[in-house]
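Complex shown without one protein chain; remaining protein chains in place.
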Amino acid sequence: MGYEFDFGALAQYLGLFLEGAAVTLGLTVVSSFFGIGLGIWGAAVACGKRDWARKLIAAYVELIRNTPFIVQMFFLFFALPSLGYRFSALQAAALAMTLNLAAYAIEILRAGMQAVPAGQSEAGRGMGMRPLLVFGLIVLPQALANVYPALVGQITITMLESAVVSQIAVVDLTHVADFIQSRNFRSFETYLVVTLIYLVLAVLMRRMLVLGGSKLFLGRDP
Amino acid sequence: MNDFTNWDILRNLLLAVPWTVLLSAIAFAGGGIVGLILLVIGIGRRKWARRAVDLYVELFQSTPLLMQLFLVYFGLPMLGVDVSAWLAASVCLTAYSSAFLTGIWRGCVDAVPKGQWDGSASLGLSYLAQLRLVILPQAARMAIPPTVGFLVQLVKSTALASIVGYHELTKTAQILTNATFQPFIIFGLVALIYFVLCYPLTKLSRVLEVKLARSDR
Partner (left out) sequence: MRLLSTRRLALLAGMAFAMSVQGIGFVQADELDDIVKAGVLKVGIFEDFPPFSSAGTDLKSQGYDIDVINALAKGLGVTAEVTGITGQNRIPSLTAHKLNLLVSVGVSDERKKVVAFTAPYAPYSIDVVGPKALSVTGPADLAGKTVAVNRGTLEDTSLTEVAPASTDIQRYSDYNGVISAFLSGQAQLMVVGNDVGASVLAKQPALEPESKFQLLNSPSALAINQGEERLLAKIDEILSTMKTDGTLDAISRKWLFIPLPAEL
């Protein structure tokens, strides 16, 4: 059975593809920023002294890591409104991605922090630095340098998993693909092109982040 | 027309669990076999083979699983293969898991200290014997925790099969939500069920990691 490919039919949708890619990237950037921020805070708590706080963080991390992202997203978007919390599709998507990334970031950063020799923070405190400064200026940078590749990997994973937000009608790259092929019925060509766009985005993003990392952590192996 | 009790909800959700488990098992087993083949090809001495496997792994790790699923679901029919949602999900997840597993395993093989290769070579072992008797056993021990960890990822990934219509746990949840409109209870239960499926594996992976690290001393 022959099938005639027609990639030309997609040319008119270039603008839409770009818009979709912009939404995907935008969501990734926002969720990376807040997710890693949350991750730093959570990891600090997880390395801290308060038992109940450590357990709470651990429970949160395990909950996120042992349930599918799509279920987390559906819960935020479809289930929370029945409790009175209604997020828009974009908000739900960003929130789900942030919370998801944060859980993994906590684990990654915790390992990174524990790998910083205790002597470092001891020396800092010995010099009279306040704990917060010790954390921010001494422990955190070294922790970040330790686990930077893992963080980059997790950000990439988050971007690729974001394809799923199309299911709650966020107009991301995948949703654009769904829309286009629902109009011209060229499903294979459309999905192939979009897959290639994701591939390019992922590879470029990883390269740029690694390059940025080597600049940030001069003198260390990122 | 349809009156679901809470028990009906739980019952229908639990009935969907075997389908999730089945898909995960098939993908893990199939992916394991293909991954093993790719591993052997990839650690060979031919550069082009190594690069080809690298490319394969990179492709799967740099594209969304959802896109891979759509491509299989809409692409295979072009080759004349009749594809049900079940078949598409199985093929796709098998390929996906083969790429990740071979990536993990190759990393473990590469992590075996160079000294092991040198030592076994000086004992006069052939390449294959080196692999079989010295390198692979050590790599295998290292590989167990991340492999079990990946199984968790695989079980979670089966949720995407719902998007092409495969009736596993997540799809059933969506159908039930609209039949009953209790999204909080239903998605809450679904999250719980996935947790019960995945957490033991996560825990196992961690226990194994500690055990194996300890036995190295």
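So that you can tell them apart, the chains are marked A and B in the order they are listed, and the count of residues begins at 1 in each.
Rule of thumb we're sticking to: a residue touches a chain if its C-beta (ideal position, glycine included) is under 8 Å from a C-beta of that chain, and two chains touch if they have at least 3 such contacts.
Keep in mind it's a predicted model, so treat the numbers as computed, not measured.
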Seminar exercise, completed: The listed residue (B:I41, B:L125, B:I144 or B:I175) that touches the chain absent from the view is B:I175
For this session: Write down which of B:G119, B:G165 or B:P200 is the residue touching the left-out chain.
Result: B:G165
Problem set entry | Interface with the undisplayed chain - residues on chain A | 1, 77-79, 81-82, 86, 88-89, 166-169, 175, 178-179, 181-183, 185, 187
Exercise. Where does chain B touch the missing chain, residue by residue?
Worked result: 1-4, 8, 12, 15, 73-74, 77-78, 82-85, 163-165, 167, 172, 174-179, 181, 183
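As a convention for this text, only the chains that are shown with their structure count from here on.
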Problem set entry | Distance between the centres, which are taken as Cα means, of chain B and chain A, whole angstrom | 21
Seminar exercise, completed: Listed in rising order, the residues of chain A that touch chain B in the complex are 1, 3, 62-63, 65-72, 74-75, 78-80, 82-83, 156, 160-164, 166-167, 174, 177, 187-188, 191-192, 194-195, 198-199, 202-203, 206
For this session: Give every residue of chain B touching chain A within the complex, in rising order.
Result: 59, 62-68, 70-71, 74-75, 78, 80, 152, 156-157, 159-160, 162-163, 170, 173-174, 177, 183-184, 186-188, 190-191, 194-195, 198-199, 202
